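Of the protein chains in this complex, all but one are displayed in their positions.
After this line comes chain A, so read on.
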Amino acid sequence: MQKNLLEIKDLKATVEGKLILNGVDLTIRPGEVHVLMGPNGAGKSTLANVIMGDPRFEVEEGNIVFEGEDISKEKPDARARKGIFLSFQAPEEIPGVTLENFLRASRAACSGKPVKIFAFKDELSENMKALGMDEAYAKRYLNVGFSGGEKKKSEILQLAMMNPKLAILDETDSGLDVDAVKLISENIARFRNENNAILIITHITKILQNLPIDYVHVLADGKIVKTGDASIVDTIVQEGFSSVLG
């Protein structure tokens, strides 16, 4: 059997003393596509952020193991350099830092080497094209004044440029028009291979169209209450969460 990429055991996490994750277990192997669903406020974003190392959350119990190594105490940048990526539900706006400079700083930090400018620019322009992004956006300040959909594209651009081992996509599809969902879904499919894995948090299902789904998990009240195959998605969409939670 192949080694686990991510292994989460009995994870409990709090924010300001309030328990949000109440014993999450989740295992992801290379090559797999996982979908995480659940009602609003269930703790999906919290789980994603805790995996990335968000300092606002306190891990009270359990651990997060990535490629055999406990990373629960690692800083977010160390996790990123190990190959974890989070596409944020609500990406930050950072005035004064252009998208291109940010990507370059990130590339330099992750590779530990100076970035070869021309190759980098080519790669950037190619990825922007694939996402239908105007190249002028590279010179704009990071997410500042970007529309909801543009912000999500900027996240997927970052995914493509960083090429992580584990991509966690937190509602990357929400707020996108039909064409944008299609583009993003194609780009995610383009990114996927047998060595990396994807965890997709979503309420809608269009984004899943181009992807072979291995597992669907349902998170409720801070716990994964059900895991199954792609068929659960349709049941949830048609009958609501009560059909799987009951």
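Keep in mind that, in the parts below, a contact is a pair of C-beta atoms (placed from the backbone, for glycine too) under 8 Å apart; a residue touches a chain by one contact, two chains touch by 3 or more; residues count from 1.
The rule we apply is simple: contacts and distances are computed from a predicted model.
Enquirer: Leaving aside the chains on screen, match the unshown one to its UniProt name from "phosphoenolpyruvate--glycerone phosphotransferase", "SUF system FeS cluster assembly SufBD core domain-containing protein", "Sigma-70 family RNA polymerase sigma factor" or "Cell division ATP-binding protein FtsE".
Expert: "SUF system FeS cluster assembly SufBD core domain-containing protein"
Enquirer: Looking at A:52, A:128, A:160 or A:180, which residue reaches the missing chain?
Expert: Counting the whole complex, the residue in contact with the absent chain is A:52.
Enquirer: For the chain left out of this view, which of A:69, A:92 or A:177 touches it?
Expert: If we include the chain that is not displayed, A:92 is the one touching it.
Enquirer: So that we can see where the missing chain sits, which residues of chain A does it touch?
Expert: On the side of chain A, residues 49, 52-56, 75-77, 79-81, 85-86, 88, 91-92, 94-97, 101-102, 105-106, 109-110, 141, 158, 162 touch the unshown chain.
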